[in-house]
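Every protein chain except one is present and positioned as in the full complex.
Let's turn to chain A:
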């Protein structure tokens, strides 16, 4: 199989200037862009088509590779391994630290994005629903919630479905803060964690922290903590600006300068905006039709016409009869 021909990575559309809103998607995108793999990215994707009900997936011809680990294996085989430029010690350390960051931030990410009921209802569900076509938008966001339930149960040993005051999230926050402190110290003033070359560790740290840092959740205690570590903020902003220059997307910018000649909007973003507009029109027409059909079914049109004519006739004849009688 040739990766250059028609390979396409399907991810969720971004927000807040990030290329995507989902951690797994962002991780896969990092693999692609760090290694400069020439592959197209499709942001108008349907999770149903992946076969596993989740994004990201990579399609090459008829073959589908779902999830980060499968995509990584394909890229490794095709000659775009992410840790290629590291020495042996750094390669081992990269895998070790990547695993450690996963242990410390995975539960935090899942709890505060999908598990915390207010956050999920106010922000996250909407984010995912907007990026999933109708009618799947009613179903797929809640699959993330169910997955988060398992993650929190295993890694933080409490149940998301319990009452809110039984959620023992302090431990998650404490662990995540400790992890961020160590990451900040380890990054120091370097460009990447291992000096001048990128690694899988950079990809995973960026993916977690960028989303946690940029997302606008009602309750997100780690966001301010990350703000306190200036080098991590710079790290996030630099990668967002330099590497995802063309893919960063924010829904607020285009509506502010909506004059039709927006140069920043790429083709797929245009399609996204247009499809949103056409959805509104279709919904309006559909609502009108439905109301009209309901009215016809209840026989309102018949009633209106028949009643008015009989009323009119009745009064006239009555009056006429009365007048005739008097005469």
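Note that a contact is a pair of C-beta atoms (placed from the backbone, for glycine too) under 8 Å apart; a residue touches a chain by one contact, two chains touch by 3 or more; residues count from 1.
Keep in mind that, in the parts below, contacts and distances are computed from a predicted model.
Please identify the absent chain by the protein name in its UniProt record; candidates are "Exosome complex component RRP4", "DNA primase large subunit", "Metaxin-2 isoform X1" or "Cell cycle checkpoint RAD1".
"Metaxin-2 isoform X1"
Check the options A:60, A:113 or A:155 and report the residue that touches the missing chain.
Candidates A:60, A:113 or A:155; residue touching the omitted chain: A:155.
Taking the full complex into account, find the residue in A:96, A:161 or A:278 that is in contact with the omitted chain.
The single option touching the absent chain is A:96.
Pick out the residues on chain A that sit against the missing chain.
Listed in rising order, the touching residues are 67, 69, 88-89, 92-93, 95-97, 99-100, 103, 150-151, 153-158, 166, 168, 170-171, 174, 182, 185-186.
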